[in-house]
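One protein chain omitted, others in place.
When the chains are written out, they are named A, B, C, D and E in that same order, and each has its own residue count from 1.
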Amino acid sequence: MAIIRVELGARDQATREALIADLTDVMVKYGSPRESTQVILYEVSMDLWAKGGVPYSRRAARAAEGTA
Amino acid sequence: MAIIRVELGARDQATREALIADLTDVMVKYGSPRESTQVILYEVSMDLWAKGGVPYSRRAARAAEGTA
Amino acid sequence: MAIIRVELGARDQATREALIADLTDVMVKYGSPRESTQVILYEVSMDLWAKGGVPYSRRAARAAEGTA
Amino acid sequence: MAIIRVELGARDQATREALIADLTDVMVKYGSPRESTQVILYEVSMDLWAKGGVPYSRRAARAAEGTA
Amino acid sequence: MAIIRVELGARDQATREALIADLTDVMVKYGSPRESTQVILYEVSMDLWAKGGVPYSRRAARAAEGTA
Partner (left out) sequence: MAIIRVELGARDQATREALIADLTDVMVKYGSPRESTQVILYEVSMDLWAKGGVPYSRRAARAAEGTA
């Protein structure tokens, strides 16, 4: 059995489903029964997720302004 | 002390409160002081939660169509 | 379905099993199928878990010395 | 490297950014490279977060009514 | 960017590394830059992980005794 939690940016439903299927296939490949494998996607706002002390939303804005 | 996190489908507020109270009672029964026991509910969309590589929303749709 | 994660202090196996059974019963009572309900216990060291800026291990030591 | 997750009540974006910057500074102070330090804020509804078996929203209402 | 957390049973290091590489490839395939993709494996003891109210260790023992 396995529970996969992914924190990522927003995706559309088709991409979510393809991502979920592929992640599940990986776990099955390494011994986790398919029906005992769960995936939960946490789509996190770029205002709430930061690297290097700066939210990704602001990092993107700075990159766009060329002031990163 | 104890911190309980529950991932579950959406519930109304009355059910949430009853669920929270009962989960807390269980922890108190096993030695966690009531005021040091926290519960956080994470209500996850069925589009984002999958078992066997398929989101629960799609599993439900298939079951309804009789094509599960 | 529901996934319950509990952060708590160490327990013996008998207490773990009783705790798991009771938490599961609560989720079943509120609509989560038994076989779709999972519980994971995270037993956290008191050296690594803090309240008010002080690890619980040190809070306990202070309380024992009467210097809390 | 470090990944900090904070569960807290809602904050405005300016406070989020100041909080993120300060938390990151702490991790850098203790040896985590700035660009390998991530912070994710989980702003939890007071209806879904409980202490002592009662959601914080209801605890606040009771306190306001003087019936805590 | 993406952070994948996997709760699973214990694996040897070679399997861990293969699993990590494959999970990362999936995230890269769906738009997460490789160097911004992290994976953390939480290998959970079967005494602490339960389904249907019973730890997996006990479920396995019952299955072996034919008393599941």
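The rule is short, and it goes like this: a residue touches a chain if its C-beta (ideal position, glycine included) is under 8 Å from a C-beta of that chain, and two chains touch if they have at least 3 such contacts.
Given the structure is predicted, the values throughout are model-derived calculations rather than measurements.
Asker: Which listed residue (B:Ile3, B:Ile20 or B:Val54) would be found touching the missing chain in the intact complex?
Answerer: Of the listed residues, the one touching the omitted chain is B:Ile3.
Asker: Spell out, residue by residue, where the missing chain touches subunit E.
Answerer: Residues 13, 16-17, 20-21, 24-25, 28, 34-35, 37-43 of subunit E touch the chain that is not shown.
Asker: Take the complete complex as the reference. Which residues in subunit D touch the chain that isn't displayed?
Answerer: 1-9, 11, 15, 18-19, 22-23, 26-27, 29-32, 36, 49, 51, 56
Asker: Spell out, residue by residue, where the missing chain touches subunit C.
Answerer: Residues touching the hidden chain, for subunit C, are 7, 44, 47-55, 58.
Please note the rule applied: only the chains that are shown with their structure count from here on.
Asker: Mind checking the centre-to-centre distance between subunit C and subunit D? Centres are C-alpha means, answer in whole Å.
Answerer: Distance between chain centres: 20 Å.
Asker: Give me the residue numbers in subunit E that touch at least two other chains, ranges are fine.
Answerer: In subunit E, 3, 7, 49, 51 touch at least two other chains.
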